[in-house]
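Shown here: the complex without one of its protein chains, the others still in place.
All chains are identified by letter, namely A, B and C, in their written order; residue positions are counted from 1 within each chain.
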Amino acid sequence: MRPGAQLWIGAGLSAVFLLAALLSFAWTPHDVTALNIADKLKPMSATYPLGTDHFGRDILSMLMVGARTSIAVALVAVGIGVGLGVPLGLLAAANRGSLLDEVVMRGNDLIFAFPSLVIAILITAVFGPSALNAILAIGIFNVPVFARVTRGSALSLWTLDYVLAARVAGKGRLRISVEHILPNITNLLIVQGTIQFSLGILAEAALSYVGLGAQPPTPSWGRMLAEAQTMIYTNPALAILPGLAIVAMVLGLNLMGDGLRDLLDPRVRRARG
Amino acid sequence: MLRYALSRAVSLGLSLLVASVVIFAVIEVIPGDPAAYMLGMNATPDAVAALREQLGLNGTLVSRYLSWAGGMLTGDFGVSYTYKVPVADLVAQRLWISLPLALYALALSTLIAFPVGLLAAARRGGVTDYGIMGTTQLGIAVPNFWFAMLLVLVFAVNLRWFSAGGFPGWQGGLLPGLKALTLPAVALALPQASILARVMRSALIETLGQDYIRTARAKGLSRRQAVLRHALRNALIPVLTIIGLQFSFLLAGAIIIENVFFLPGLGRLVFQAITQRDLIVVESLVMLLVFAVIVVTFLVDLAYAAVDPRLRRRT
Amino acid sequence: MKQLTLAAVLALTAGIAHAQQDTITLGMVLEPPNLDPTGGAAAAIDEVVYANVFEGLTRFGPDGAVQPALAHSWDVSEDGTVYTFNLNEGVTFHDGTAMEADDVVFSLDRARAEDSTNAQKALFAGIESVEAVDPLTVRVTLAEPNGNFPFNMAWGDAVIVAPESIETAATEPVGTGPFSFSEWVQGDRVTLTRFPDYWGEAPALAEATFKFISDPNAAFAAMMAGDVDAFPNFPAPETLAQFQADSRFKVIVGSTEGETILAMNNVEPPLDDIRLRKAISHAINRQDIIDGAMFGFGTPIGSHFAPHNPDYVDLTGLSGHDPEVAKALVAEVGEVRPLRLMLPPPTYARRGGEIIAAQLREVGIETEITNLEWAQWLEQVFTGKDFDLTIVSHTEPADINIYARPDYYFQYDNPEFQEVIAELGVTADPDRRSELNKAAQKMIAEDYVNAYLFQLAKTGVADARIEGLWENAPTQANDLTAVRWTE
Partner (left out) sequence: MIRLENLSVTIHGAEILSAVSLDIAPGKVTGLVGESGSGKSITALAMMGLLPHGSTASGHAWLDEGDVLAKPEREMCALRGNRVGMIFQEPMTALNPLKTIGDQVAETLMIHRRTTRREAMEIARQRLARVGLPADRFPLNRYPHELSGGQRQRVCIAMAVALNPELLIADEPTTALDVTTQAQILDLLQGLVAEEGMSLLLITHDLAVVSGMADHVAVMQAGRIVEQGPTETLFRTMAHPYTRKLFAASSHQPARMPQAEDTALLCVDRAVRDYATARIGLFGKPGRFRAVNGVSFTLHRGESLGLVGESGCGKSTLTRAILGLDPLQGGAIRLGGQEIHAGPHLDASIRRRMQVVFQDPYGSFNPRWRVERLVAEPFHLSDGRPADMRDRVARALDDVGIEPGAMDRYIHEFSGGQRQRIAIARALITNPELIVLDEAVSALDVRVRAQILDLLARLQEAHGLAYLFISHDLSVVRSVTDRVMVMKSGEIVEEGPTETVFAAPSHDYTKALIAATPTIPADWQGEQHA
């Protein structure tokens, strides 16, 4: 697949879910908060394009609003990762070998050492399960990823002549980091961002599968899976649909990430040629 | 080499100390009192107070931390509030399931990923390469607990090749134990194999672009010989890091899979201990998992030095 | 179509005969934290040991009636304050030591002691003294007459233990029951084996294994795959239809002592206004909750009383599903802030909560759902009383007296009701007791203290060839004494 093809397929898939999520703010085939037990476990039909769940709610609407939850949680978690991780990485690279650099690196190793899911469970146990706490739990583990990626790429830029020229022009480390280093690693951060975003979707699904993500009545894919699991033998569609939604969205994001990396990183393009 | 190992060991010790303080602080803050949980709804307040005293929950924070941390060093992790069994035995019992499961999944993942990654790199840009890249993308995107559900549906209930879960114990011999761990291991191994295959492929492609491969070809080595004799070993370094990370994830990350297959492993013990507010178990277990991860990273570092002579003489 | 092929395949493979006729594997959702019923409240402990490993002076029968156990008979003084229990002869503990009066004295004194950690300490509060008259007779003197005392002694928390073996009771229980403890693999199973020199009638089963499967899906798969023979409290009601359709299995539907209620914080405004509580009760459609959450298993109740109990009065009419009345009442009360709905882990609460939230929203009452673990629920809701609404099922037998305790979590304080319960406590005459029970039910129904939803059904699944399992659950227990394979 040419890099372009990967990018477009990925972007297309992700866009489908993004649009579904945005659309769900204004309109969904049925109201997800209203339950009508009479219509429970209906198969696919005109009124219910993908059938109904054990409370009689329309699965398509649930998936649309569920997409909104997943995207929101994963997006904000990436935001936390970038917001904290990138500055830390830049500072560590700017003061290479200093105490700050050592502390940032040791802190990173420490957070990586913690089993992410166990800590997520602990956080939700301490503050109570909610979408916000899921964001916090996932966000924390994004920070070291971005810090490490930023520091790594920034370090290689610090050796380049135009940074030396900037220092000769009297610019301080902070100013150089912002004016020279950051713009030249944004490509890498975009690619890493897409990957962390797709991991965020998976993490949110896992957390809500064990009941620690978004709380009812806000629908979430993970919880739909958990509730449908016991009916997998009688109504397999209930469990398969949310799973497919997760797979499709994450696949889309990863393909987009790969496409972006090939497009933006000249070195890879040359290796391919 | 020894000096290199020593300096790494000391810095790891420091991180362990910091980790223990962080864990103890976070867990002590959890609302919900283990004693109240154990005595249920009709318990009288003085009965709850008596139990708290019995479990030693009333000491000051610092004194409890010191006794816990001190105990950890000597291998005495304290007694579980709910099970009233030494935590060490509880963990050892559960380790006999989580460790083999993690190793089994890691073996599966590595056995699949190496040939696949090698093939994709060798045929870079060809149809097989894109095919492999497509399937590994899919492998990464599938949530492993959903995949586990499907495995149970197909192989346990419909085809009846495997039991739907549970663990018969190792007394009945290696085979029945492994059989019970097969489905969970496959569910865990799928995403890991996909990630490892991709890392293997990019590492190999990176190495194949190096000058010394061109030198080898100029010496008369065929393309295949150049890959096997030179490229593979150099590509091992980034792959080692990923394998190290994956093992530590498998050890603790299998919580959900252990739930789906109701395997009494470490993951499920942590999960139950948190819901039952069995704080002593939670603290000790998280500390052990962190210790395991740090030891694994330390071993990976040593493996680096073994593979790469440039690191060996670095003091 | 899918179900047909599935059933066909399973029928084929089920052909293999169950060779072992005298052993059984029982599935349970929760693993007991330990095996000492006098030391913890978890229902799972009694589900394994009650009547199997440990026995009390008296015990509950399958229909909930109090039957003799270690005490074959007891006589009561006229003023009802002195009970003399006559013990069976030749009863031994599993470690061979004899069970005599001094063991009973030890057990009761231990339970009512100052530092005792017995979960049901209140059962022993009335005891003033316990003496062993002779090795086979024990006299218990109460501070004030208590018609319920034999009933109290039937609880799991009142079983008789021996001083020699109490230290390790939590992990290696030693009782007088027909089965002795053999092995506990933490997180997986507990195995009991038949006690050769049991004082009473020997049980049909030689060995029983309790397997812990918390995940409903895994429970279904285990039952279908034949890993488990019977699942007394099956966690996935939605799959019962499948078992009913399969000749290899039988579904045992009975009732429990579990009154499932939507508890309201009667002190916290706006719920201190009876009109709002009435509106909430009318807004709720019980049948929808039973169908949605419990897939049709459960009987609607109008007050806090078990329908299978002879004194039950059907008061569902007082709080029938009537959205219009509810809307009118809400309008009368005026603007209502969103009510905090705290839900403990069980499915009746989590699923019931979502349905109730939707039903209340239709009449204009907004709710905020927060899912809690049991430990958090106990601290924040039960002891902390920091809630507006919560859903919980009270599974203790005949526990309407909790409405007489103002400090209880829904904080209902009605002196008139407390007098009725006080009198009930002291009267032994059955007719008078039944009158009092009926009055109590009417009172809490009219005060709309809580919204009474349904009686939790006992939905069990078992291999069709097993007999003797309890249908109802007067108390949480899996009494295996009468269980046998028919073929």
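The criterion applied here is as follows: a residue touches a chain if its C-beta (ideal position, glycine included) is under 8 Å from a C-beta of that chain, and two chains touch if they have at least 3 such contacts.
Please read these numbers as outputs of a predicted model, since none were measured by experiment.
*Asks:* Looking at the whole complex, which visible chains does the left-out chain touch?
*Replies:* By the stated touch criterion, the chain not on view contacts A, B.
*Asks:* Could you tell me which of A:A26, A:A46, A:L99 or A:V168 touches the chain that is not displayed?
*Replies:* In the complete complex, the chain left out is touched by residue A:V168.
*Asks:* Looking at the whole complex, which of B:D76, B:D89, B:E206 or B:D308 touches the chain that is not displayed?
*Replies:* B:D308
*Asks:* Where does chain A touch the missing chain, residue by residue?
*Replies:* Given the touch definition above, chain A has residues 160-162, 164-173, 179-180, 183-184, 273 touching the missing chain.
*Asks:* By the contact criterion defined above, which parts of chain B meet the unshown chain? Give residue numbers in ascending order.
*Replies:* Interface residues of chain B facing the absent chain: 3, 6-7, 10-11, 210-212, 214-223, 225, 229-230, 233-234, 307-310, 314-315.
Just so we're on the same page, only the chains that are shown with their structure count from here on.
*Asks:* Could you classify the connectivity of these chains, where an edge means two chains touch, as line, ring, star, complete or other?
*Replies:* complete
*Asks:* Measuring centre to centre, with centres taken as mean CA positions, what chain is farthest from chain A?
*Replies:* Result for the farthest chain: C.
*Asks:* Averaging the CA atoms per chain, pick out the one whose centre lands closest to the mean of every protein CA shown.
*Replies:* Answer for the innermost chain: B.
*Asks:* Of all the residues in chain B, which ones touch at least 2 other chains?
*Replies:* Residues 31-32, 149, 157, 259, 274-275 of chain B touch two or more partner chains.
*Asks:* What positions in chain C touch 2 or more of the other chains?
*Replies:* Only 6, 215, 217, 224, 373, 376 qualify.
*Asks:* Chain A touches which residues of chain C in the complex?
*Replies:* That would be residues 2-3, 6, 215-217, 220, 224, 236, 238-239, 241-242, 288, 291-292, 350-351, 353-355, 357-358, 361, 369-373, 376 of chain C.
*Asks:* Show me the residue ranges of chain B that touch chain A in the complex, using the header's touch definition.
*Replies:* Against chain A, the touching part of chain B is residues 11, 14-15, 18-19, 22, 26-27, 29-32, 124-125, 130, 133-134, 137-138, 140-143, 145-146, 149-150, 153, 157, 205, 209, 245, 248-249, 251-253, 255-256, 259, 267, 270-271, 274-275, 282, 286, 289-290, 293-294, 297.
*Asks:* Tell me, which parts of chain C touch chain B in their complex?
*Replies:* Per the stated touch rule, the residues are 6, 9, 13, 31, 33-34, 40-42, 114-122, 170-171, 185-188, 211-215, 217-218, 221-222, 224-225, 227, 345, 373-376, 378-380, 382-383, 396.
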